[in-house]
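Every protein chain but one is kept in place in this view of the complex.
Chain naming follows the written order as A, B and C, and within any one chain the residues start at number 1.
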């Protein structure tokens, strides 16, 4: 059983952390992953940096740009992850835009993911219909779970379709916005969380976008299985570096 | 008999000088006229300055502008000329554009001219047909001779018409150009001078435009009755002031 | 004979017009006078003229119903879109006509004066089109405040010569152009940019611009079922866009005519270009007309924020329309014009030339009936004036 599915079965709210590979320094990838696991994080999204990350906000965009300047590439990332499974056991997901993956070759990319022990992919600009028509079998061949997004604007019909194609979790975008754009959740979000929760989907939901402290984490996970933190964590890295990740993680999980 | 006609009967080539009234200083008018007569000049064109002297070149234009800045007006000019006939006997002609005369009132202007002893007018932008239809009788009433221009482009027919309307001399523009624009006469001019001379007109011709030294004066008066100097004299005034006019005049007349 | 506000056979509109020119200009002006009607009447001339207006200039220019502006002022406002002409103003109607005229007169060199630069650009344009040498005189101050148009003229291969005398604006550029013409009496045609100058210029330019009212008649018939608007409105610098707008309606007194002049900082501020109110009869640039002058007959230096209206005279047609009260004359200040220009931009998505903005300001000064059809000549686009707008509004 894929590590993601196993993790989702645990009786707890899951904390997932996103970071851009190659940021702040080219070789931080392994350190960050290890320290995050040590700090009690449940799942990690490793961002494969892209020149034109149009679904991301300024924080992640900037970290992507720096990572690229530092020299990050798909090849290098796989190299950095070569031995990661010797020390890390939580689910690892690569989150990246479709073009770099397309250039690598979708099958070659999936194969590499399997080799280094990646469990799933999030590709925001690979639409679910193209995926299911063209790439689903390849992903499955290499044991990869592809994760789709839904937003407050996604229709019920479409959510059900996405649910039917998914076999891990659904990435539930908290509000229609690029990452890092909003501060705190309002009534709209809570109604939305509740609405989705009431849909009784096959796949659990993990909330992303707009989670930056223990309060928003708690709100997000009241209805959902877990939550993903991206921008807030990047900001922490920028400010405090790769070492004291424990502080950040426990500040999120405190009171939980 | 009008002083102009009398002068034209003299057995000599006539030197006529143009200057802008009120230049270089507002009150130079009388001094310049007197000194010119003393230096042996035969006739004087007193320029009534105009803001937009479009038939003049840069030198005369500038002297006009200065004169206006100094405060020259039609009224003031007549005032400065009030007693001129007490000391000066050569023909005096006012040369000015039509608009200031129109504003003064054509009849009032002519009357004033007669009162102070002006003998004729040159109004470059008063066309001969408008003159003969509307103003001829007024000019004649006040004993004023109106002087018309011809140029190398003027047709024979039109020259004959102008000749028929004239009763003093014809102002023969040496070349199609604004004043002060050319240096020296070429074959074209000489052919033109000769052509006009051979027309046997009723009115003698005086050449203007482009005369600035004894050589050009001599060339111009080979076929014509006299010549008018404007820009060259203004330049002299600008450089040497109103006193030593004798030097300038005799430099023109030397060798003659 | 039917009463007419148009020119008579002697070259006068009532008492205004004529050709008060130095003899040096006589052969040129006379050659033109004797030939212009004959040449214009020629079928091949008309054909070439109209083909260029259509395929090169982009005529007919639309008659656009300005919905939001009409709503705001509760009347029916149509804009005659001369701003869409090639080079961006009505000026090119005239330069196309005159370059064809120059060719038929065998001229090989063209000169022009320009204020806002629109006429200079329009002249440089047709000279490039025909491969004819082009010299444009432009006041030093105008060169500074209309930089984009100076650049365009250079791109088009014209030589731009600064006029440094007097107020260093349009009047002085005109003086310089006339001087050039005097100095080049044989090979050169002078393309005057408005309905000013000695006869036959005012009439010739008006006839070339008359295509504007010819089109309005057709277009209005199509849109409103009548050829006749209640009002025709145009700004007046020299008066060419106005002359074109009025031309075919001059003798139809059912159609009211409004001419808008530039009041500058106020008609009585001493810094104005409101010629009809402030002017007196006199001679400017070879024409008897109304002009701003001292009581001594010296021509005054006018002022307007718009370089194209910054002229102390007005065409003799307009002097006559003023004198006979056939047209109502209204003066609009810099401020009024700038606001009206900004408003058109915001309401209709059209940035007008500042000259044109004066005409548009009429709606703040006069109330029209809801059913009135009001046609405004949108004489030019505001691209050349962006810097002025930006500075004025601190954008």
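Note that a contact is a pair of C-beta atoms (placed from the backbone, for glycine too) under 8 Å apart; a residue touches a chain by one contact, two chains touch by 3 or more.
Just so you know, these numbers come straight off a predicted model, no measurement behind them.
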| item | value |
| --- | --- |
| Interface partners of the hidden chain - shown chains only, full complex considered | A, C |
| Selected residue (touches chain absent from view) among A:154, A:167, A:189 or A:242 | A:154 |
| On subunit C, residues whose C-beta touches the chain left out of the figure | 54-56, 58, 61-65, 68, 81, 83-86, 88, 124-129, 131, 148, 151-152, 154-157, 342, 345-351, 382-383, 386-387, 389-390, 395 |
| For subunit A, the residues touching the chain missing from this view | 50-55, 57, 61, 65, 68, 73-75, 97-104, 124-128, 130, 148-151, 153-155, 158, 173, 176-178, 181 |
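Everything that follows uses one rule, which is that only the chains that are shown with their structure count from here on.
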| item | value |
| --- | --- |
| Graph class of chain-chain contacts, one of line, ring, star, complete, other | other |
| Distance-maximising chain from subunit A - centres being C-alpha averages | B |
| Whole-Å separation of chain centres (CA-atom averages), subunit A against subunit B | 96 |
| Geometric centre distance via CA averages, subunit C-subunit B, whole Å | 37 |
| For subunit C, residues that touch 2 or more chains besides their own | none |
| Junction residues of subunit A, two or more chains touched | none |
